[in-house]
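First comes the structure, then the notes that go with it.
One chain of protein is taken out of this complex; the other chains stay put.
Note that the chains are named A and B in the order they appear, and that numbering of residues resets to 1 at the start of each chain.
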Amino acid sequence: MTQLLLFNVTNGLIIGAFYVLMALGLSLILNLSNVINFAHGGFLVIGGYIAYTITPYVGFWGALLVAPPLTAVIGLVVERVLIRPLYGRDPLYSLLLTFGMAFIIEDGTRFIWGPQGKPVTIPAFLAQPLSNDLFFITGYRLFMVAVVMIAVALLFLLLRHTRLGIRIRAGTLDLETVAALGINVQMLRSLNFAVGIYLAGLSGVLAAGQLGLEPTMGTGLLMPSFIAIIVGGIGSLPGTLVGGLLIGVASGLTAVFLPAASEAVIYVMMAVVLLLRPRGLFGEEGMMS
Amino acid sequence: MSAVQTRKLIVLAAIWATLLLAPYWMIPLGGYTALATRVLVLGLAAMSVNFLLGFTGVLSFGHAAYFGLGAYGAGLTLKFLAPSTPLALVLGMLLGGLCGAILGTLIVRRRGVYFAMVTIAFGQVFYYIAFQWSSLTGGDDGLRGFSRQPIDLGLFKLDILSNANNFYYFVLFCFALVAGAMAFILRSPFGRTMIAIRENERRARFLGIPVERHIWIAFTLSCFFMGFAGALYALVNNFADPRGLHYSQSGDFVMMAVMGGMRSFWGPLLGAAVFVVLQDYLSSITVNWMSFVGLLFVLVVLFFPRGLLGFLQRSKA
Partner (left out) sequence: MTSQTFTPKFDRRRLMKGAAALGAFQVASPFLIQARGETPVRIGMVDPLTGVYAAPAGNEVMGARLAIEQINAKGGILGRQVELLVEDSANDVGTGVQKARKLIERDQVNFMIGDVNSGIAAAIAQVTAEKKILHIVSGGHTDSITGKDCKWNVFRVCNTTRMEANSVSGVLFSKYGKKWHFITPDYAFGHTLYDACTDDLKKLGGSVTGNELTPLGTTDFSAYLIKARAANPDVMILLVQGSDMINCLKQVVQFGLNKQIHVAGTQQELESLAALPPEARIGIWMFEWYWKQPGVPGVDKFVADIRKVNNGNVPTARHWFGYVSAMSFALVANQEKVLDAVKLAAALENFELPDDVKLQPNKVYYRKGDHQLMTSAFVGEAQSKGKDDPEDLYRVDEVVPGDKTAPAVGETGCTIQWPA
């Protein structure tokens, strides 16, 4: 039994790491721009499909490097054209807009690539498990965790030591003052959005190796990201990190005892957090009122 | 009676005339009665969402959960309790409303984006319960094996199962009841307070209005209305389905309210009519109807945020 539990906690951490990647991108966009990006799952799918399309030319590693920035560029265009007019308005509108965008992306990918799922191959040396007993720790999943760790490290470096990062953090706390200090807030929001979408695209490339690549694969991955943010606390990126790992572990453990509840348990976790500590584990009071 | 009041009465009469005669003018235009019934039910749901959104200024994006709960309430009643349509409607409404009341206590302190996210997440809890508790709800296959029962009016029985027109008028009658209740509440001092909160919450608070309590009451009331609409929906389909609780269904309702005009009482109904008819028409002629609906969302948000009625009102002024 202990072995089963240990395995599932480890497995949960691996799953959680993936949620972290998605949730961080979503959190970045939410914190600075007050936009709930319902289309985040859609950008994940776009990242996966772009990777699939360019892999025959640049290989798996090339796709991993090139697909996320391409997705981010698409995100930039979308932000500039569609989302920018909505800043300053009721958050209702950006929510509806991203909601509509999610429809367009799902239908668009189905139109371009067809509804039939696409086979995605990962490099053979990665598709090996560590051992017969630890079969669920494959090279690919370790690789995914490594990518997430590198991405998180780079993100924190960006936010702490670059001018862009510092401005983003300042903007999260008080955008008016940042604007008053003469910083181009429009550009800041655009770049922030691009970083968030980069993370979504990266998630998509990684997901395509593990899951079936088809137009509807993004929708199931969006909700856990929201929960990670709420549990960790809106406005806190470390909180999102912890939140993602927590829900991964919770989900994995529940699958052992009560599989039917393994997806519902993360919502229960969210309810508990909201009851006992409404601002989330690491959230600050008044961050998002 | 002043000119404004007379005009309002004429508009009201015109709206009711259109609704009463719908089965007749729809057919030559290529419509069908079941479509009108669907518009009424979804329009009622959109109006319930707007009760909160347009009149209190509170954004609940997980409201479909209460709609779905109403549907399951009605279905479970008809399947396990009693073959009575009115009972099914009442119990469905109660299920939606009570769950809303309980959840409302947890979330009234939040606002804006946080409130929206929390309502989405709570809505999804109900979605997963409906999805996973398959022994009760039928899970992914949905709740089946019930159908709308004829209404015993003492003198005769009204067959609403096989006669589409009869059912339409029954639904219209229910719609009238609920719409009337909504209008009554909105015109009461409570309703005025809701609008005051929407306009300027801080000032309302300074006036001594217990804002959280009012929002909770408004939330609960709108959940009761949603539950009722959901119960009607179960009767339309003779089926209750987990997808009716999903946040994408909530998104549709909010869009209907926005598209028709959030500040107007009848706006959401108009929005529902446009949305349902458009979706019905588009999905028949192209497989890519989702892109068009998504595009509609984008266009309305960018260019017609006040909705159709808001657009008309502004051009009149």
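Some observations on this one:
Just so it is clear, a contact is a pair of C-beta atoms (placed from the backbone, for glycine too) under 8 Å apart; a residue touches a chain by one contact, two chains touch by 3 or more.
On a predicted model such as this, the values are computed, not experimentally measured, just so you know.
When the missing chain is restored to the complex, the residue among A:Gln128, A:Thr162 or A:Asn184 that touches it is A:Gln128. Contact with the chain not shown here comes from a single listed residue; of A:Ile83, A:Leu96 or A:Val120, that residue is A:Val120. The chain that is not drawn here is touched, among residues A:Asn34, A:Thr71, A:Thr98 or A:Thr138, by A:Thr138.
The omitted chain makes contact with chain A at the following residues, 3-4, 7-8, 11-12, 14-15, 106-107, 110, 114-122, 127-129, 132, 135-136, 138, 140, 210-217, 220-221, 252, 255-256, 259-260, 262-263.
The chain not displayed touches chain B at residues 30-35, 38, 131-132, 134, 138-142, 144, 147, 161-162, 164, 233, 236-239, 241, 243-244, 280, 283-284, 287, 289-290.
In the analysis below, only the chains that are shown with their structure count from here on.
Residues 53, 59, 61, 106-107, 109-114, 116-118, 120-122, 124-125, 128-129, 132, 248, 251, 254-255, 258, 288-291, 293-298, 300-302, 305 of chain B are the ones that touch chain A when the two sit in their complex.
Residues 30, 34, 36, 38, 82, 85-86, 89-97, 99-104, 106-108, 111, 223, 226-227, 229-230, 234, 260-261, 263-264, 267-268, 270-271, 274-275, 278, 288-289 of chain A touch chain B in their complex.
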